[in-house]
Structure formats: C-alpha cells, structure tokens
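For this depiction, one protein chain was excluded, whereas all remaining protein chains were kept in their positions.
Going by the order they are written in, the chains are A, B and C; count residues from 1 in each one.
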Amino acid sequence: MTVTRTVELEGHIIDSGTMGRCFGVVMDLGGEFDVEEFNVGRHKHAETYCRMRVIAEEEEDLRAILHELNQNGATVADPRDATLEAAPDDQVVPVEFYSTTNHPTFVRVDGAWIEVEDPEMDCALVVERTEDGPAAHTKVLNAVDEGDLVVTGETGIRVEPPERPRNGGSSFGFMQGGVSSERPSASLIEEIADEMREVRENDGTVLVVCGPAIVHSGGRDALADLVREGYVDALSAGNGFAVHDLERDLYGTSLGVDTESLEHPRKGHKHHIYTISEIGRVGGIEAAVEEGIVEEGVMYQCIQNDVPYVLAGSIRDDGPLPDTITDAIEAQDAIREQAHEADLVLMLSTLLHSVAVGNCLPSTTKTVCVDINPATVTQLLDRGSAQAIGMVTDIGTFTPMLAEELLEE
Amino acid sequence: MTVTRTVELEGHIIDSGTMGRCFGVVMDLGGEFDVEEFNVGRHKHAETYCRMRVIAEEEEDLRAILHELNQNGATVADPRDATLEAAPDDQVVPVEFYSTTNHPTFVRVDGAWIEVEDPEMDCALVVERTEDGPAAHTKVLNAVDEGDLVVTGETGIRVEPPERPRNGGSSFGFMQGGVSSERPSASLIEEIADEMREVRENDGTVLVVCGPAIVHSGGRDALADLVREGYVDALSAGNGFAVHDLERDLYGTSLGVDTESLEHPRKGHKHHIYTISEIGRVGGIEAAVEEGIVEEGVMYQCIQNDVPYVLAGSIRDDGPLPDTITDAIEAQDAIREQAHEADLVLMLSTLLHSVAVGNCLPSTTKTVCVDINPATVTQLLDRGSAQAIGMVTDIGTFTPMLAEELLEE
Amino acid sequence: MTVTRTVELEGHIIDSGTMGRCFGVVMDLGGEFDVEEFNVGRHKHAETYCRMRVIAEEEEDLRAILHELNQNGATVADPRDATLEAAPDDQVVPVEFYSTTNHPTFVRVDGAWIEVEDPEMDCALVVERTEDGPAAHTKVLNAVDEGDLVVTGETGIRVEPPERPRNGGSSFGFMQGGVSSERPSASLIEEIADEMREVRENDGTVLVVCGPAIVHSGGRDALADLVREGYVDALSAGNGFAVHDLERDLYGTSLGVDTESLEHPRKGHKHHIYTISEIGRVGGIEAAVEEGIVEEGVMYQCIQNDVPYVLAGSIRDDGPLPDTITDAIEAQDAIREQAHEADLVLMLSTLLHSVAVGNCLPSTTKTVCVDINPATVTQLLDRGSAQAIGMVTDIGTFTPMLAEELLEE
Partner (left out) sequence: MTVTRTVELEGHIIDSGTMGRCFGVVMDLGGEFDVEEFNVGRHKHAETYCRMRVIAEEEEDLRAILHELNQNGATVADPRDATLEAAPDDQVVPVEFYSTTNHPTFVRVDGAWIEVEDPEMDCALVVERTEDGPAAHTKVLNAVDEGDLVVTGETGIRVEPPERPRNGGSSFGFMQGGVSSERPSASLIEEIADEMREVRENDGTVLVVCGPAIVHSGGRDALADLVREGYVDALSAGNGFAVHDLERDLYGTSLGVDTESLEHPRKGHKHHIYTISEIGRVGGIEAAVEEGIVEEGVMYQCIQNDVPYVLAGSIRDDGPLPDTITDAIEAQDAIREQAHEADLVLMLSTLLHSVAVGNCLPSTTKTVCVDINPATVTQLLDRGSAQAIGMVTDIGTFTPMLAEELLEE
C-alpha cells in the first residue's frame, strides 16, 4: 500500500533548476512521481507549469519528500489552510514545525495567502491574528513564546526559490555560484562599485561586515573614506576589528611609528589592551571621539556620520570595549535587525560575523563575500543567497581599489 | 534579420539538468528559443523529448550557441553528415574544428552514426575510412597529421552527457559534486574499497595516481600492500614519488634510522640524490630490484607483480631516474594509454599528475580524488567526470585505513 | 646623549635562541649593545651567562627595547622591586602597565622574587598583600578592579621563556614549530596516544576542545569511547558541537536513517533546531540523559562519567541549548578555569574555541592542534606554546585511529 499527494510547480522552473531538483528529491528519497500535467514555457518569458502526483511507501517517507519539495518551490495542490499548533513552551516548537527557507514565503490562513515577513532560514513560522487580519513572520527558536501559533507540516505554504533572470549579464546573477578565481579582479571590483552606487542612488542600505584583517592589511583608510563619503550605511563587526581600528589612531602616530610599516605583533598587543583600557576609561567609542582621543579611522567616521554599528562579542576577545555586546543572543538580535534592513551586504574578511549576518538574510538580498581564503567564500555562498557573488582576493588591495573606483571620479 | 536552427534533446534531460542548461546557454549568449514540441517523461523511467528552434541575430552568434548546446547534449535536428575538412598541416586544425567533450560522442558519416573511440576533452575529432567502414577517434592537437579528416562545426555530432541515474544511493553518483568535507570519512573509505573490490572482481583496471606525500605521510607500506595483493593494476606518478619510495628502502634501515620517525629534511635530500645515483648506476628500477638493491616498497611491488607504471618527468625533478620519461609529449602519450584503459582511477595527493591523467579520461570513468587541500579536489572534480567523488583527507591516514578495509578480512 | 641600562640573561640561551633574539631586538629597535660579560656553557648541560649594557637614543626607545628584552627572558640587572601602581578604575590599567607573556614569570616584591600564579598572556600583573605575604597573579583587563596594585615597567620582573630540552626526541619538543605535513601521520598519532596515556597515569588532566566537524566527519563514536574510557577529563566546545552530537542520537536511529551515511544538509538542519527545542523542553543535557532521551554520544558520556564541559555560545549559534553560556565574558571565565587545570590540551577542528582556550594557556602546557586546514594549525601554534605540536589531518580518520591506538590493547 502506498500513500500519495499531488503538488504543483509554476514559473521558470526548468532553467532555474527547480523542476530537476524536485524530480531528484523524489527519487533520492525513494519515491515515485507521475506527471499529470506539464505545460512547457515555449519561450524565454513563458512560464512552465507542472502538476505531479508523488507516491511513497509510507506516510513518513511522503512527509519527508513533501518537506523537501516544498522547500524547493513545489506547493501541495488543492490548497488548504496551513496547520497551526500552539508552541508548548517558551523556546519549544511543536513536533512537526515547519522549518523555513530564506526564500520569499507565503502562508495560507483563512483561505488567503499572506506573505511571511522577514524570511530567514531555519526559523519557525508564526501566525498572529491582528486587528488587520492574520500576519505571518519568522521566529528563531529562542524567540518562540508559549502559545505562539506555529505552522506545522507543509500544507498551505508556498516558497518561491530564486529564478534565473530572463536576461543574463549581471554578476549578481543567478547562482553564479562558486568563486571568482577565474574572473578578472579589477572588473569584478568595478561591478561591486556599480552596485554600491546604485544602492546609494536608490537610498538603499549598504551593510559592511568587517574583520580585523582590513586593518592589518592596510585597507583601513580606504574603508574609512567610504564611510565618510556615505557608501556605508551600517557596519557589523567584532570587538577585535574596532580595537585594531582605534589602536591605529591612538598609537599609529603618538609613538612615532609609521602605521603603514611592519608592526611588531607582540608589542602591538600591549597597545591593543591599552586601547581597550583607554576607551573604557572614557566610557566608549562615541565618548572617545567627543573627547578627541580618536580622530580618524573607520569607527571615527561611523560616529561622525551617524552610521550605526553593531560590535558583537566573542570568546576570543580581549577586553572588550564598552560598545561590544557580549551576550550572543542580544548580539544576534542586533545583527538580525541590520540584516533585515540591508539591500546590499559586503562581507569583508570575517567568517564568524559573515555567517552570523548571512544566517539572517533573505535569499533576495544582494551579497558580496570577499576573503583570501576560498573555503570561507564557498562556505558563505553555500548558505544560500542566489544573488551572492564571491571574490577570493586580498582585502588589503581590494579595499583601496574599491575606494578608488568609487571616490576618484 | 535573424538566423535560426532546430535542435533536439532526448533522455532524462530535466533532472539531469541538461534541459535547463540548454535554455540557459541560449539566454546567456543572447539568443531566443521556441519550443516546438515537448513530451515530458511522466515517470522515473520515461524519457523526455524536446525539439526547439534557436534564434540568434547573427550567424556567428548562432554558431556559438549551437556549439554550447551540442556540448550539452543537444543535437541539430534533421541530421546530416558531419562536415569534414582536411588538416592543413601537422599539428594544425581547420578554423571551425569541433572541440570534443569527454562524454560519449557519435558522428554521422555516410548517413550512419558511429561512436567516437576514446572520448577525451579538448581534442579534434578525426574520421578515418577503413576497410571496415568509417571510424572516428579523438586526436590531441600534437597528434594531428596534415590531411587528417577533421570534423568542423556541430552538424552531425551527438554528445551524451551523463544522466542522473534512476536510483540514488551510490557515492559514485551523478554530479555529487563538491567535496566530501561533510561526509563521514570512514564510510567514504568503505565505499571506495567496495568499488575497488568490484572492479577487481570484474577484471577491471584500477589506476592509482600518486604523489610523494604518500611516502612522507606514512602511507607507503599500505599502498605497497595494495599493489602486492592485486588491488592496483597500473600506477602513474612522477620521478619524485618513485625516488622517495626507493629511498625509504635504500636508507630506511641501512642507516639505522627508523623510517617511521621524523625525517631530517635536508639530510634526507642527500639520500634522495644518492638514491637516484644508485638506481642510475644499475640502470633502472627493475635492475635494482633484480640486483637486490631494492627489497620492498611500492615500486618494488610493481616490479614483482608486473604492475605497469609510468613515471612522468617535470622541471622540478632531481635526477631523474632512468625510468622517468622526461619528454612531456611522450609522457602524456603513456599517461593517455593508462587513462583509456582504466575503469577506476584513484588520484592520491598530486595535482600535476592527476590533472594530466584527468585530461585524458572520458566522463564515464569512475574517479576518486583524495587530497588534503580542498582546492586541489575541487579543481580535479571540475574537470569533468560525472562519476567522480572527492575526499578531503590526510593521505597518511587514508591509505592505511583503505588497506585495512581491503586486506583485513 | 644616550640612555643605558644593564640586563642579564642566563640558561641555555644560545641554542634556545634567547640570546640571538635579544641581540636582534636591540638592533631592530635602533639600539646598541655592549656585552660586559659572557660565560659560554661549554657543554650540553652547562648554562651560559651574559651581562650586557643596552644603549638607546631616547628614554622612550630604551623602554621599548627593555620591554621586548624582558619578554624574551632578559632581566634588568641590579634587581629592584617591581613598580606597583593602583588601577585608576575598574577595567582600566595604568599607562605603563606590564603586559604579560604566557611564560613562567616572577615578580620582585619586598626584595623577594615571587612566582606569578596562572601565567597567561596579554594580562595585567596584579600584586596582592595577603596574610601569607605578597602574592602575584595575572588579571585580564575586564577583571581589573579599581585600586588593584598593577605592575608597571619592566623593573623587578623575570620571565623564563622555554628552553630547548637537553635531550631531543619527543615530538612535544622545543619549538618543533610548524606543521606536521611532512611527518608520518600514524606515528604522530602514536605519540599523541603515548602522551595521553602518560597524563592519565599521572592523574593529570586532558582537555579536549572540539568542533562540530568531529561529528560530521564520523569521529563522534571514537571520541565518545575515549570519554567513556577515561581519556578525556574535560571538554570545551560550542553550542554547535553539542547539538550535532545530540542530534545524531535523537535522530540517527529514530528516523531510520543510517547515521554513517550521507546526511541531507537542509533536512538535517530541521533536526538541528528540533534537537535544541527538545533538549530545552526538558531543561538541559543532563536532564535529557536522565530522562533517557539521549542514550549515547560524546555529551552522554560526559554526563555519565562526570566529565565537566563548557559550551560557549557564539553569534552563529542556533538556539542555543540551555547548557550554553551565551555571555562571552562568562564563557571566557569558564574556559580560563579549564585551561589553567589542563596538563594536555587536544584542539580538534575548531578555530574559535581553540583560540579562546589557547589565549589562557601557559607556554608550559602541552598542546596538540589537529585541523585539516594548515592555516588554522599555524595560527594556533603561533600563539605561543613551545610544547605544542600541530597536525594537519582529517579529524574523521584521526579520531578513530587515536581511539584504536588507545583502546584496542
């Protein structure tokens, strides 16, 4: 005896790979499919429609197949409302809770499809009945409250995976995937600059996620210039980045050492601790800028230009600075807010912070990952933005070239 | 004014990605498509058929599109014989020569489709008229002779890209792609062992491509055991691998140094040179084994068990050994022969030799790439075997575990 | 006009590199030296003594030179008591505070040298007057309280950098430095096993720092066995490691999926969230073990064998588990305690947690860093244990081979 269910797919599902992935899912998980209707999109702009019956041996197998199909864009035919179940406790989800993708998602409530706010992957999907009718949004596990109406199963959920755009061209294309090692670096930098200009022209938000290597490798001045000139709307980093940036200002000149030359790592470290101590003494970065202790650099430009920043703490930090959020949950919440508001995210030489930001991004947000380690770039791209481009390059040459491209006109 | 041509595709073209790639090629290269017929495969074992018209602005654009479509499995409809043009000179191909993929390929000559022998990528396709009728085979550029009948254009050529197998399961699956870092190492080693056993049972040929790291990292004894026990049918390596292997035998015990402990690299290098000198003195590895100078190790077992080997020279070699083929073309020819005969190829910790072997492999040959550097594994898998698996691991633990799996039963 | 000061060095300072580094420091920082006395150690066991005058242009330059000399083992001659200055505020150090190394350190207080407790790098050195006389210990910046007597300058401080041992041999040697890629993996694993046995025989403490790759790569069972058999005395990890470990138990069998085979990453992630939800529901890992929800794995064995663990939170975590310490400072404090008690530290496939532990280790603690990424191993070894060994290998083959070595006797 077998169990069966009918699903539908619609859109540019052949060249976007959706159709192939769905056939694959069924076969991989041991099921069968029977295509009941298939209207191919005859030309570039015509969409394809497919309705197929999925057959499995056991109910459990079918459920697993349907979960995967749903996450790949197939919708259970004969739409019914999504199943809602109350969360049994704070931070506890019902057994068959629907785990979200980062694609645009719709839930069927009271017979109508409503769009899920802030799509983010690996969340629960919570439906709230408001005065204006039902609303749906994602909730990370630790935000789930007892009694929250959590969607379970796959019924009544529609996911829209990214589609291959109808015209090629842009680097911010479709699953360009992989990494740029075969691309001319200078022209990729130009494309990134173009994208930043466009976001700025549209009053969008550019979020820059940065690691301390930017300072070591000599990209600090260029990044500070970009902040000053308004190309950066928000900054996400760790305690280490901020301290390295501030230390360059506090000690770069005062000790008579040319900040552009070789640093003595151990000695530098004493400065690192002392910088934290000094910033702590006055109460934080903003106070240090006001008191004239800090007079240049990335953090300085953030303060001067009202660019909001999140400094998230980690167990490898020294100090930390008073500005650093040491609680991981609290820091995640702050990062989540930044991620949701961003139109373009530049991830520069930091795995930890980039993953944290990437976890909160919908697949529709344009993302650029720059790192000298190809494994870092691959790992970030794999997390799932279809509009991401990766670039394996040296942040110490990338940042000045990007700034030159944007500022010297 | 536009130009147009009709192509056909058939097979499991949706879930194998062929159809999607073909639509993508047309759009990326600025063309349009018009699907004239589309019969979807309704269930797992049913094939899909598509006939579509491709439209481009210029003849040249159309040619570029057709070339890419062809390499992805589309065949020009209304089949005519392939166009043949004589090579204008030795090692010179006609302007529009057809550049091969490594997939099974068929050429239409005198109204009949004939299969191309030894499919190999980036070759010319040469048709010969023999007593038994026309034959087609690949020729690398430097093997092309003046007057050879070389196929030009895409007419009359059919390529069969790998299809997703109808049942999942095997690691040697379909474009499993990527790299194994998320896979349990021990179970991957078991699967590789299974595959080696199967090839042996079917009297197939296992080709092992090996780098010197096998010796450094302590995998030499295990590999020698595998050769002795008949799990290795051919060996492809460089001068360095052989010298390191022989050196262990010549000096590992005679100087009273425990070969399993830390080697002193510089001192070792004197042994390296002296080993080459000694083997050279007697005339080669086989002579050294016969004279009792070499009494164990991988090369020893190759000699004792009639396992043919190719040692290809390179500009970074010391010596080299008399057995090493120093001319790159000659070495490539020897490697090509090994590659064409192999049913399973194990590439162990060598980029240079693995690329050389991989260049000659058809996409149907099962291939395993093992290296500690993920970039090496990725680069090798990208070259194109659909039946390849990659494993990022330590050759010094991999080889003993593989030998244990195969030998201790 | 120049300034000058006399320093002394004593010990195996030539072959340990101390003497050479000290000459180098003076020259690099623009100073001059004048060796007043030099008694070379004539043979292996004889120590060398050197007294030299250091000359610089400016007081500030001299101070910089003396700081570096001190950190490399030179002591200011004519010993006077260390200078103590009260911390001006909580988490604020005096301007010229002495920044510690991770080597054994002594402070001169009231005319006597007292040993610094818990040497740890980049800390302040705080002297306390207790009933039993003065005591000295390290304090990280955020632990400094207003009024703490903090050592400033280099006067009255003696550092003992590691010396080259008089007999060679052990891998846990002296600045073996670098990475093991040229070493036979199996014999390195034997040496690590020997060291673990020895620590166990001496009732010492083995601290294992672990990343989630242990679970992915199939090393979980072996590590659980080592915990069960008493080879692991403490465990330091992140939320992710624990969840992956628990998830294998919760879902590895219950869903009928062979945990040893390929996991479906996305689907796996739903399990990941649900595991956190389930463990949270009962209140934590210990409760989950007691209630029989978790019946095997690393965390299970930790609970059953009273092996204390620290799970430190990070901004990339899901959940987290109730056991996870989300505040970075609190987590650091817990890690610091583990680090100070450890006699041998195994760092397995985690950069973040290994750096956090490594930051708290004295240079005398034996340390093993295992990772497939050579950059990770290098970065960890560079932080400064002279008794560290690094191994670039696959944790999925390393862990089973280590367990086999230790358990199958």
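One rule holds in what follows: a contact is a pair of C-beta atoms (placed from the backbone, for glycine too) under 8 Å apart; a residue touches a chain by one contact, two chains touch by 3 or more.
Predicted, not measured: the structure shown is a model, and the values here were computed from it.
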{"item": "Listed residues B:Pro162, B:Gly313 or B:Pro362, member touching the removed chain", "value": "B:Gly313"}
{"item": "Sole contact to the chain not displayed, among C:His103, C:Arg164 or C:Arg316", "value": "C:Arg164"}
{"item": "Residue numbers in chain A that touch the chain omitted from display", "value": "171, 181-187, 189, 213, 216-219, 260-263, 265, 372, 392-394, 396-398, 400-401"}
{"item": "Positions on chain B contacted by the hidden chain, ascending", "value": "60, 64, 67-68, 71, 88-89, 91-93, 95, 97, 99, 121-122, 124, 140-142, 255, 264, 266-267, 269-270, 272-274, 276-278, 280-281, 312-320, 326-329, 331-332, 335, 352-353, 355-356, 359, 373, 375"}
{"item": "Touch list for chain C against the chain that is not drawn", "value": "14-17, 19-21, 23-24, 27-28, 30, 32-35, 38, 40-44, 50, 164, 166-168, 374-375"}
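By our rule, only the chains that are shown with their structure count from here on.
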{"item": "Chain centre separation (chain A, chain B; CA means) in Å", "value": "38"}
{"item": "CA centroid of chain A to CA centroid of chain C, Å", "value": "33"}
{"item": "Euclidean distance of C-alpha centroids - chain B vs chain C, Å", "value": "45"}
{"item": "Where chain C touches two or more other chains, by residue", "value": "none"}
